[in-house]
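Only one protein chain is missing; all other protein chains are in place.
For chain A:
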Amino acid sequence: MNLSLTLTINGEQREIVLDDPRVTLLDLLRERLHLTGAKKGCDRGQCGACTILVDGQRINSCLALAISYDGSAITTIEGLAENGALHPVQQAFIDHDGFQCGFCTPGQIMSAVGLIAEAQADGDAERIREAMSGNICRCGAYQGITEAVLDAQAKISTGKERDAA
């Protein structure tokens, strides 16, 4: 049984033929398309390591069956930097040491990008902590993660104001 679907992954349209309906978006990316940036920490929606953006929304890709996302636009950590320039969230994670082992980091960063787009947390550290709590960091880099989100959010909104002016 072959199932075909079209996905736009990091701006590139891909025609995908799946031989198995059980394939999750995460396993499709990692094992079949070899985009291994998104990580599998639990495969149960409990850790956030597999966070990606689907049509701009952050989701746990381990809980998403690939065939149900036909036609979607997907952004993974590999697609965040533009023309070699890091996304402000990526740069902020480096500046604030928002990671140690780095395994949760692609998920943290995608989640932070999604959160900033949701515009729900403003500059409030407490709300950022809450909104980033679906992404576990066993190394305990939370202080740096929170600082990085605050910093990136501020930079992105100044950038927007500048663009608007």
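Just so it is clear, a contact is a pair of C-beta atoms (placed from the backbone, for glycine too) under 8 Å apart; a residue touches a chain by one contact, two chains touch by 3 or more; residues count from 1.
Note that contacts and distances are computed from a predicted model.
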The complex's invisible chain, by UniProt name, from "ABC-type dipeptide transporter", "Xanthine dehydrogenase family protein molybdopterin-binding subunit", "Electron transfer flavoprotein alpha subunit apoprotein" or "Partition protein ParB": "Xanthine dehydrogenase family protein molybdopterin-binding subunit"
Where the missing chain touches chain A, by residue: 19-20, 22-23, 27, 30-31, 34-44, 46-47, 49, 76-78, 80-81, 86, 90-91, 93-97, 99-106, 109, 124-126, 128-130, 132-147, 150
